[in-house]
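Please read the structure below before turning to the comments.
Apart from one protein chain that is not included, each protein chain of the complex appears where it belongs.
Up next, chain A:
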């Protein structure tokens, strides 16, 4: 069946900001879809509010709407674009929910738009838990016994029948939000009521516990000819009870007989057909009882999912790409398998390697959050790796995590760990559970004991036991000879792990030297979908160690074009996300176009960079020094390496720069010495001094006494942080000696190599972010962003506006001059990000980073200049002038001098507070500070700041209110600044409620308001306090700034947590309040419309005289 001819124009809905449970896997899938649809000659319109995505690059769609993904905005896009069809199955739960809402509002019918991929009935059959259970029963499958409940009474009744524990699963939430297991009546009450509140349809499923059963997933595809294939099976090492996104998972399934597997396949296919996903991919989860093989179906996603991205990368079968083709009418047998180039996509990939995915958590960012793993997803990213056996893949995945532990034995055991305490710890899911398994076995536990405690299949436990035994052999061997070292490498041990066991080898470098001397190097195999049955055309490689010294490596020689290696950014985590992947992908695109052979190295399966289509070659490898060095070696063997790019993938590759350079690897762009110069405070201070630029006064200390001396000299408040960090990790504002002492005590790794930096904190300053290019001679300002929150909030968590909305011409000139001085002083060749604070008309340099920043994609989209592409070219020797001449950069001018009528773009951060709870079930504090906590961002773009800001708020957490009651409680220092915005809100018809001190000031200024007691003031009689009023849903917005200049910024925690719990806007700065007022005004005037990025950029280019 060929392509449908009745579809000419498809609207693709993206997934919006990166949040826990919905990460850049949907950029990967959406980008593939857009690419495919355009190749097929269709017009593609796209809605996605996330500027850091590749899919929102203007060349991937005909009309790209960077607008909030809400039914209202998407309807506006539909009205304007009039597409024939909507593809919502590649944009995660956000897109699917939006499609359902559009259907329910009659929008699809009104504009005669067809949902392709899965229709409304199929979506509802897949997502509605009761309908789904009925379907499974119809086809003869089993699901856990359960009941759908709409009230707490129904919940209690059900549990009376099923008994505790039970699983609670709210309907229509993503990433398992609000779901979990209740063991006690108290937990049941708390979790079920939260689940009912989180579900948009006030519905939870109460279900028989299958805790401890083996957990599996199948990725399936179906075409409109009813052909079905299973792309991949995935086994979760953590048994049922831990969300699959938080589990260590393995592909293919390792512990199923063919009978069990085929039964699962049969049921999966029957379910897919009965649910009626017409075309495209779906994901089905199963649980199998380990003692009797009873299999139950857990759930299905009638769409492409995070696991689909994993399965695509694990097998080489591009699920999203094929799903898009199937959606427009092709059948599987009509689509060619890209990898072989000859065989069709109507087959099931078979693997001759093992894939392991390990989740990455960020609990350190949310003090107090419960770290137990449950059915609510808590991880923020993941790394995947491939090896020729399980232990090799596991070792590679563990060292890909960018955590302190980089595989077994690389960190000391916890103090006082005993066999008993370790086995006890294994009973619940936790980050690093496999480390705990290893420790238990090392302390003498049997495979059976570990299996009993953890529920992990004995086969996996035994595999880890094999490593424990190997460890003993390595420890006991008289000399580490060739056979033993080869076995160690074949089992997946890194040089660093071996070094930890054999101190006499002088560390990792010594092990590597020995290994190379013994001729032990990895070979590079190919991901080919077919276990080598057919020749592969796509160079998608992974490393493996074989026993045979003459084992075959499959990297083809390529000597015509110089090669450039691009080091990616590893697993997503807070502070290092999709923005860096964006820059890496852009570099690959630009350099491919410039006749380089591009080679990508990365280990994050969610990304576009690890799509085999992105670069000429892909190495799916950990970004450790050892692994990167072997990739470089492999590429040098097969051709000429012109250079390695380390400055686009964030801190991960940047941290390797010096060692790689020392090993003789050519680093292009800003040299490692210059990178050091910017990161070393002393040296950087000299650069500033030489250029006559002021920075906040600072000092470095290695003890409390030293820190206090500095603080006394420069005066509190001070900003303290460890050196060499990204995302503001461990950064705090300290107001007094005792907090400082406390900080130093907690910062466990203070040493002369790792001093603490103590900076003067500039209260009430305006923070400015600048992205710039420098070719060594000339600079090009990409954009100047003005933060809406004052300095002190991490730049990744602040909202910001571009062009800057309140900066004067002299300020901008000053910014340009300073940026140029820094770029040249440091010796930047490529991208540079500088953060400034403007206080009392004085511009202070806060920090400079000679690398791609988080804001590069935002700036590129807002200014229509591909900064990362230009940076990649500059790193390989192009000059800014040349790039201006060829049209990659505008012929004149730059982002530092945008026309006054240019559209305003606002970036807003998206924060994950509502996903975390304390072990007691309380929310965690949502206050922003110098440590970054956001997972993603959105962009709002429109003709004025107010409109753009309103869009950014709608896109990030729901719309700003246009009527209702606003709660205001601000710190004394903010009371004066608060008057105008709050008065404006009152004039706009909002009712104001305030705490006593705030209310007094407001009334004195003629603003009517009612008063509520603070949360710690005991309610008297029928008077409720602020927290209850918010929790009762009587407030539409909260304005609450932290109290006091002299105390720690922790007051108001209860109020902010209540706002997060109710999912209402919570403004924590006075500047944010002023911005919100402008946004609300724009909303009330109803003048917010949608406009494609292509039109916005064309207008901007016309204004700046650019030709491209």
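Here is the rule we use: a contact is a pair of C-beta atoms (placed from the backbone, for glycine too) under 8 Å apart; a residue touches a chain by one contact, two chains touch by 3 or more; residues count from 1.
The criterion applied here is as follows: contacts and distances are computed from a predicted model.
You can't see one chain of this complex, but its UniProt record names it "Carbamoyl phosphate synthase small chain", from the set "Carbamoyl phosphate synthase small chain", "Cytochrome c oxidase subunit 1", "Raffinose/stachyose/melibiose transport system permease protein" or "Sortase". Annotation: of A:552, A:595, A:901 or A:920, A:552 touches the absent chain (contact as defined above). Checked against the hidden chain, the listed residues A:261, A:363, A:698 or A:716 yield one contact partner: A:261. For the chain missing from the display, the contacting residue among A:186, A:533 or A:813 is A:533, taking the whole complex into account. Only one residue from A:124, A:151 or A:466 touches the chain missing from this view: A:466. Among A:131, A:225 or A:633, only A:225 touches the chain that is left out of the view.
Although one chain is hidden here, its contacts on chain A can still be listed: residues 1, 225-227, 229-230, 252-259, 261-262, 265-266, 290-293, 331-333, 342-344, 346-354, 388-390, 447, 457-459, 462-463, 465-466, 523, 525, 530-535, 546-548, 551-552.
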